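Here's the structure we're looking at; comments come further down.
A single protein chain has been removed from this complex, and every other one stays in its place.
Chain nomenclature is as follows: A, B, C, D and E, assigned in order of appearance, with residue numbering initiated at 1 for each chain independently.
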Amino acid sequence: MTVETKPTTTIRFHRILLTGAAGGVGTQLRPRLKAYCDVLRVSDVVESLPAAGEGEERFVVNLADKAAVFKMVEGCDTILHLGGVSVEKTWEEILQGNIVGLVNLYEAARQYGVKRIIFASSNHVVGFYRQDQVINSRDPPKPDGFYGLSKAFGEDLAQLYWDKHGIETVSVRIGSIFPKPTDRRMLATWMSYDDAERLFMAAMTAPLVGHSIIFGMSDNKTVFWDNTNAKHIGYRPKDSSDVFRDEVEAKFQKLDLNDVATRYQGAAFTRTGPFFQDDGLGGKKA
Amino acid sequence: MTVETKPTTTIRFHRILLTGAAGGVGTQLRPRLKAYCDVLRVSDVVESLPAAGEGEERFVVNLADKAAVFKMVEGCDTILHLGGVSVEKTWEEILQGNIVGLVNLYEAARQYGVKRIIFASSNHVVGFYRQDQVINSRDPPKPDGFYGLSKAFGEDLAQLYWDKHGIETVSVRIGSIFPKPTDRRMLATWMSYDDAERLFMAAMTAPLVGHSIIFGMSDNKTVFWDNTNAKHIGYRPKDSSDVFRDEVEAKFQKLDLNDVATRYQGAAFTRTGPFFQDDGLGGKKA
Amino acid sequence: MTVETKPTTTIRFHRILLTGAAGGVGTQLRPRLKAYCDVLRVSDVVESLPAAGEGEERFVVNLADKAAVFKMVEGCDTILHLGGVSVEKTWEEILQGNIVGLVNLYEAARQYGVKRIIFASSNHVVGFYRQDQVINSRDPPKPDGFYGLSKAFGEDLAQLYWDKHGIETVSVRIGSIFPKPTDRRMLATWMSYDDAERLFMAAMTAPLVGHSIIFGMSDNKTVFWDNTNAKHIGYRPKDSSDVFRDEVEAKFQKLDLNDVATRYQGAAFTRTGPFFQDDGLGGKKA
Amino acid sequence: MTVETKPTTTIRFHRILLTGAAGGVGTQLRPRLKAYCDVLRVSDVVESLPAAGEGEERFVVNLADKAAVFKMVEGCDTILHLGGVSVEKTWEEILQGNIVGLVNLYEAARQYGVKRIIFASSNHVVGFYRQDQVINSRDPPKPDGFYGLSKAFGEDLAQLYWDKHGIETVSVRIGSIFPKPTDRRMLATWMSYDDAERLFMAAMTAPLVGHSIIFGMSDNKTVFWDNTNAKHIGYRPKDSSDVFRDEVEAKFQKLDLNDVATRYQGAAFTRTGPFFQDDGLGGKKA
Amino acid sequence: MTVETKPTTTIRFHRILLTGAAGGVGTQLRPRLKAYCDVLRVSDVVESLPAAGEGEERFVVNLADKAAVFKMVEGCDTILHLGGVSVEKTWEEILQGNIVGLVNLYEAARQYGVKRIIFASSNHVVGFYRQDQVINSRDPPKPDGFYGLSKAFGEDLAQLYWDKHGIETVSVRIGSIFPKPTDRRMLATWMSYDDAERLFMAAMTAPLVGHSIIFGMSDNKTVFWDNTNAKHIGYRPKDSSDVFRDEVEAKFQKLDLNDVATRYQGAAFTRTGPFFQDDGLGGKKA
Partner (left out) sequence: MTVETKPTTTIRFHRILLTGAAGGVGTQLRPRLKAYCDVLRVSDVVESLPAAGEGEERFVVNLADKAAVFKMVEGCDTILHLGGVSVEKTWEEILQGNIVGLVNLYEAARQYGVKRIIFASSNHVVGFYRQDQVINSRDPPKPDGFYGLSKAFGEDLAQLYWDKHGIETVSVRIGSIFPKPTDRRMLATWMSYDDAERLFMAAMTAPLVGHSIIFGMSDNKTVFWDNTNAKHIGYRPKDSSDVFRDEVEAKFQKLDLNDVATRYQGAAFTRTGPFFQDDGLGGKKA
């Protein structure tokens, strides 16, 4: 994979840790991050994580394995944490990957003196706001499932580690990082890979961030989120979902306003779905 | 134990579940709750939980045991959840009692059709606000440790179960429920047992609460928290820490402003304390 | 009818106009207002309006009759406007009584130099806020029917006459003025006759009100509305719905949360009800 | 009239109703709307409304005539309502066109199942804010005359029909839609015809709008209004009043700050003007 | 002068400095403060300052005299600063007493290690808010003259010394401390001597205040100011202007709304008055 955009900053790190490097976003970010560091350490839970290239180190790590996480974190200057579960799953999976795993990561960061973490939070932290509302980072969480709940937990954890231990975090409430928007809602939530690189690098290099929350989106015409509170980070998107508008609207001319997926920002995640099943332990719901 | 205050409402339930019934607050609330229900089911993790009296049912349950939690919840109309860990502890203890255990409780409530839960949250959700700030329930969380973090998780979970499943919760950010305030900060955070009863019963019987957050304190002269957002619950305290002011101030005439315990609302919980130790896995902190 | 409370102020007017004097609230206020003026002019649309007593003048007036309204207003120092339609009705009735009639009243006030009007607005201006929300006077209107809509119109009209013509208004968003609360919601919205007198007289005599909006309620324990913005008016209630709580709760132990009348502040007014019928002009709703 | 801009969206409707089609804005919008629908139904109160072209239907309708309004609405998918009175007039004219007429329109929409209305509201809803204030859509109304008052009524009506009947509205507080700005204030309030098309079509096609309020202006350098709350609609202006700045400023170098038309956003509408005359019914103003 | 109220706190200081001790408020506070300290140091600019009693030290000091101020401050634990000019005066007098003098005081406090100052600020910091507005301590200053301006300066100075040097201040925006309210506005602004003592001692003894701003008023029915932000100080008034309402209203039945003294919170201070005279240096005002 070749990367054609030029680096968005000249600031360099010795070693950056990229978790979730085998995922959709991680795969895209991996070659880009090389421009900003001497050593790129990549990790993921899956063995399919491609082998280490030049200037790379490769770790296959289950985040719930504390000792492994500590080894993975040792010696890193900063962390771009895309790892863990990135969609709605069973509570048990979410618990291990996004709660137990995240505490392991922050504890390792604290004990090894890592100064800043870029945390891939999610718009699903606020998925139960309506699509006709424009919200900002101080509006209270309204998670739309176990996944969103785990990301709300992550943000609170980040706040704690800043207030108590002085470790900085930028929590990026990622909208939809994909090659292009594929439904009406993504016209608001889409972020291009280039803009993602811009945002993550701005977050990594801004002089002071404490714990800051920013919504990850491109310069879209349709907007659910007001990033005024995060302007100190210096992220300015250059792409827009609007070049895909006609294509998307052609496919979804009509929407059902009574479908919660049309009504709420979290879309299909707000459906009760398969992860809240009766599990045989309980009886009949009254 | 006899209770002398008269019931604060005539509304009655068939079966109330009181968790954490062997704790300091639970022990006080147990005899009071009998006035409001036909059957009081009490539970705790410890075997020292006193035997069931007339009109009582007794369950010894580890909240992390999902099947046991389901049995405990079955047949209850409403739950006053004081159970779980109620002070700062190791992450592992907090995780089991307050995160895994709470999901078990809400899942049981969802599957058995329990309509409302009164959740003992804590002021430690916002422990890193300063003592010269007056905050309200919409100000973002600033937890002061694993305990406060788990309570922030609980509030977000409650919000999710309301938005997604229609189960109501009143999250009570309890200040300090003790026989009397014993330090300067408690002049702000203290709540008498009688006021606790008033608050819990108001929360249990208010017509509509969705997910509401209320700070649990008596009518103290010194105040950290603005409960305007929670006035629909109908809680009006009758006691005040001020009758103990002279006694408390006599013991603590001088405070050290440079001690985080004086500076922050969470007091001693904001100290880095014993629960954030290097654990041998890591190396030296840079 | 005798009045036993002592006047709440010693400020006196020469002539007060009380409209809607034959209604439930007007009938109660009529003897009380005598204490504050030389001449009390009472009016209503119905002939059953009791005859003028000593120090009284009686007008039977349809508010939609502009000339009659002008005669009614001539010579008055101030107006307590309870007149017009006070419940949900057909649009045509609301239009005549509360929109056409109100413009007539303000035009008469402007042309005759009346300086201040106390306008009986209604909580139904904000009836579509939920009962678990505490709102204040700056939150945008959410009327629950034609009646609430007409009262929102009245408040905007009052604002216009203040900004443009210097005529002051206190818009009182009346909750429920009745002998006692008779359902669960009224525990929040109830205002006693004595408190109504206190509020109306405070509004009439406060030095400067411009256009102020205040929610009309007693000192109830359960509260939907935050009157902080209106504290300059100097209204302090002395009664509380709480003395009737047991009686009310005994009758309404269980509520249906899925009934909009339980969910919204406007209660039964939020139902689609009989005033939004298909009227034969239209066809079938798609 | 030919239209040279390309359509701003590919979403199409079967039948759009454009009211006020003979007015200044309506005349401009009429040919543009054809690109978005199979049938364009145009209506106005004046007989001078040009004849129906291909793909058009023509209705001459007085909005106060309920039966005529119902016929006009039948069969339409959506409505762009520019009709009614669009400047300050006598109360009687405003009443019939903008209050009685608007209720007729919404009742017809409700009974015929029209899902969304774009309502031409006006900046005169907030005309009494000062020109050195930047306001947003949640600031309370301060109408500057009967016209602005009727538009405030319309917004509240729209809110009601959304909350109660699920009919969506975008209320567009139109600034000044003209070929070019012709005075200093219009440098802030001007909206080009192209931007008007962009705004109306964005409002018509956004997935979910509930009842949203947006200020209608181009991308002007001078701004009175903050549209953050309306960013979900996806309107992004491309024109700017600034290309006309020199021309305008040359004509109005000096302004009288003591003129209410300079001081308030509503400009000349805030003058007491000819529509608040003594009408012979009343006596002398005190 | 004897004092009959019992001390409001048992916390004692070794040496309190009371400046402005010969003024109206200072004279009342002087005997009361003795209950809270071993040594009461009193100071004023006038020689008429009564002689030192037992446990007192007496300093006649011009605040503009830096060396004298340093001597006055040496050895004090805390300062209740009522000194300086307390009404509207010429700029030159205000400058010396309230600006130069205040910097001298804070510099002395900084260099001698005084930890907390209670600063007599004034409602005239916000005198140009209207009497129909209820404001809080975060609303921007709108001073009504040189006096109010100097108090705004003092508050900013206090903020600076907290942020930069860690010296705490409670800025008390005093309403009207007099034996009783003597005009209509004072029904809102009045504070009794007893409540003043309660407020000053609460401010002096609260555990942490940083720089806090509180409005100084009794528990009046009519209110201009919302003290929610200052509830951590623990001030709860027991007196009310309302016992004087009839007496006051009898004297001022009618007010002129066009008089700025009726319209603005600062009352007569908002008049242009004698302290903004043309001074012969300038020419004619255009």
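Going forward, a residue touches a chain if its C-beta (ideal position, glycine included) is under 8 Å from a C-beta of that chain, and two chains touch if they have at least 3 such contacts.
Values in this document were obtained by computation on a predicted structure and should not be read as measured data.
Enquirer: When the whole complex is taken into account, which chains on show are touched by the absent chain?
Expert: A, D, E
Enquirer: Given the contact definition stated above, which residue among D:Gln131, D:Ser150 or D:Ser192 touches the chain not shown here?
Expert: Residue touching the absent chain, from the options given: D:Gln131.
Enquirer: One chain isn't shown here. Among D:Arg12, D:Lys71 or D:Arg263, which residue touches it?
Expert: D:Arg263
Enquirer: Taking the full complex into account, what residues of chain A touch the chain not shown?
Expert: These residues of chain A touch the chain that is not shown: 9-12, 115, 166, 168, 202, 205-210, 212, 228-236.
Enquirer: Name every residue on chain E in touch with the hidden partner chain.
Expert: 66-67, 70, 74, 91, 95, 99-100, 103, 107-108, 110-113, 128, 138, 140-145, 148-149, 152-153, 156-157, 159-160, 163-165, 270, 272, 276, 278-279, 281-286
Enquirer: Residues on chain D that touch the omitted chain in the whole complex?
Expert: Answer for chain D: residues 130-134, 184-185, 187-188, 220-224, 226, 228, 245-246, 249-250, 253, 255, 257, 262-263 touch the chain left out.
To be clear about the criterion, only the chains that are shown with their structure count from here on.
Enquirer: Going only through chains that touch each other, how many steps at minimum separate chain D from chain E?
Expert: 2
Enquirer: For B-E, find its twin among A-B, C-D or C-E: the pair where over half of the contact pairs carry the same residue numbers.
Expert: Overlap exceeds half of the contact pairs only for C-E.
Enquirer: When I count C-beta pairs in contact, which pair ends up with more: C-D or B-C?
Expert: Counting C-beta pairs in contact, C-D comes out ahead.
Enquirer: Based only on mean CA positions, could you tell me how far chain C sits from chain D in angstrom?
Expert: 32
Enquirer: Can you check how far apart chain A and chain D are, centre to centre, with Cα atoms defining each centre and the answer in Å?
Expert: Chain A and chain D have C-alpha centres separated by 41 Å.
Enquirer: At least two other chains touched by the same residue of chain C: list those residues.
Expert: 228
Enquirer: Quick one: do these chains touch in a line, a ring, a star, all-to-all (complete), or other?
Expert: Looks like something else, not a line, ring, star or complete graph.
Enquirer: Can you give me every chain pair that touches, using the contact definition above?
Expert: A-B, A-D, B-C, B-E, C-D, C-E
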